[in-house]
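The complex appears here minus one protein chain, its other protein chains still in place.
Up next, subunit A:
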Amino acid sequence: MNDKLIDKPVSRRTFLKGTSTSLVIGMYLPMLASKSATAAQPVSSATANAFIKIHANNTVTVLSKHIEFGQGTFTGLATLAAEELDADWSQIRAEHAPADVKLYVNSLFGIQGTGGSTAIASSYLTMRKAGAHAKQWLKQAAAKLWQVPVERLEVNRGIIFDKTTGKKATFGDLVSTAAGMDSPTAEVMLKTPEQFKLIGRDLPKLDTADKSSGNAQYTMDVHLDDMVVATVAHSPKFGGTVASFDATNTLKVKGVIDVKQIATGVAVYATSTFAAIKGRRELKIQWDNSKAERRSSKVLFNDFHQSLASSGKVAGERGQIKDVLSQSENTIELSYEFPYLAHAPMEPLDVVVQHKNGAVTTWFGSQIPTIDQATIAQVFGVKPEKVQINTLLAGGSFGRRTTPDSGLALEAALVTKAFEKPVPVKLVWTREDDIQGGRYRPMAVHKVKATYEDNNILGWQQEVATQSIVANSPFAGMIQNGIDPTSVEGAHNQPYAVPHFQVNLTDMHTGVPVLWWRSVGHTHTGYVVETLIDTLLEKTNADPVDGRVALLAEYPREAQVLVSVKKMAEQAGKPAVGRMRGVAMVKSFGSYVAQIAEVSKGSDGMPKVHRVWCAVDCGVAVNPNVIRAQIEGGIGYGLDAILHGEITLADGGDVNQSNFHNYPVLRINEMPEIEVEIIKSAHAPTGVGEVGVPPIGPAVANAWRRLTGQQITRLPFAKSINT
């Protein structure tokens, strides 16, 4: 969720320091394997360790400790395991691991969870070691079966063979023998990058076929015997509570079974989804708004600006910024406004919970299973291990399913508990619940003042006012000296060599719940830093790429992606008349991304983005196909936000938007042509799920400024251009 989390583990490069042809990795690998059968009894599958099951039909299941919601984690983690297992890619399958923090901890979080683009980074060694361990286990089984020394055996593309005797076996052939054997305990040897056969290749994704045929199963698709569907009527204002309600008409709707008040609103239970939706429309609810947030977005922005002028904690500084600003004649002052944004994943939020005989079973796209499990357990008064989480594919998240307080799981547990029956209850949020449900990308205001002389950038002061995402959450420990790093990441540590520099943070408090939104703080800091540096370079007569590179002497990976992306765009020739190009570079989540956008003015007066070139350095490219897909998607997601994305509160605090008709999202006609180049790297892999998002906004804005002279500082573009 934040660079700090990613940067903590210092061991990521240590494996590269080895000089032998293979490397011994002694890290902890949780084991599940034990003697589950004897060699005499054929079994259909055997568990090598916590991450790998081998089946008699010769398929291999890799258990993913991270949720698959489109970022390609099934494919990525399975690639790592299959590499060291020396499996054939066609025999690999993936499924979600259960909730078990001891076995499936995210080493960068300390709990089981997905986020911060950490899945590959936190699994690079773990999954490879799991694969190497399973290979050793299978080799030992073959050695026992053939009565030959294990050292003589080799494995290639799923076949174990003994060159001396010519004996061969598939993994499936060895399952029964392996199942009866102890798990190998010796440390395993991992390959060096030159030995990789699968890592670095465009392997086809494991989940494509199911997702191209309607067969993929999401929470929304769960149908269980006696299952009831529930909707919840939530307060139209954040912080509003139920004063009283009348369900008379709701209970007349065919299919509605019951209505209950819960802590988050009024729950309607029905035999079908449509009846639960229809029944909810008939509720009459009086809300107690005495503690609700009633300020409009307009008032909130005003309050943010006012607070910014009067306070602020230093998040980063060097030099004598105040002296430089007071003495300089050439200054630029800009004030930026960023609205709330909804994540709007395609699958509206949903959870299935069943409480029966003292145990709780759940089915949903759990993004932080450890916290979800504890939260649900608390509601039912059971121990966390009594809560079983069956993690399912999620139809997108973009951060929305990572609520630190497990808000969604909590509501589902409350809904199920209030029903007081041992049947499964499926909580379904509609799109309106999703758009109006808060947990938004926080609003932010940035005020910048920069100064330059004789073609040199001298000073840079940036004041940020925004609401903390991690305050009062289990992640609050990330706050250091009063600074939530997710509020200023990418700003207080921006890489450009400006001698006098300061970034201040004013922490805002509102009743609107906020959350990480794909690329988190970089969604606004990247926009400000990259539009400001671009403006300053223009003022100081520098080329936008060369000028940046000149200020990045100590940041070679940042500079490299800029140089690469410039070359990509140059190879495409000059832009056509009426088009202009803009560049931006943002490092986030340990990865380096530079983009150039080619933009013209569309017939509607809005930017038309024709092409985007992107260079990305994410260390070892585990699966270039998945990386390109994530960058393409990230560009689309970021472009959507800067062009249209805006959640606003009306006077009184109600959310103005409710569905895709008034919360417009990017459609295919707005999608640019995208070219992605992945920098060849031996660094340990870093995330790609979020890193495509931050540069596209400023790249488009910089092109637009150079095209029209208009500096867009109030987002989205639609707001600045149409008002």
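Some observations on this one:
Convention: contacts are C-beta pairs under 8 Å (C-beta built on N, C-alpha and C of every residue); 3 or more make two chains touch, one makes a residue touch a chain; residues count from 1.
Going forward, contacts and distances are computed from a predicted model.
Here one chain is missing from view; checked against "(2Fe-2S)-binding protein", "Transport permease protein", "Putative transcriptional regulator" or "Linoleoyl-CoA desaturase", UniProt names that protein "(2Fe-2S)-binding protein". Per the touch definition above, the residue from A:147, A:185 or A:215 contacting the chain not shown is A:215. Touch with the chain omitted from the figure is made, among A:223, A:322 or A:356, by A:223.
Of the listed residues A:633, A:687 or A:716, the one in contact with the hidden chain in the full complex is A:633.
Interface note: of A:264, A:430, A:588 or A:657, the residue touching the hidden chain in the full complex is A:430. On the side of subunit A, the interface with the absent chain consists of residues 69-72, 204-205, 207-218, 220-221, 223, 229, 254-255, 272-274, 277-278, 344-348, 393-396, 398, 430-431, 625, 629-630, 632-637, 639-640, 659-661, 665-669, 671-674, using the contact rule stated above.
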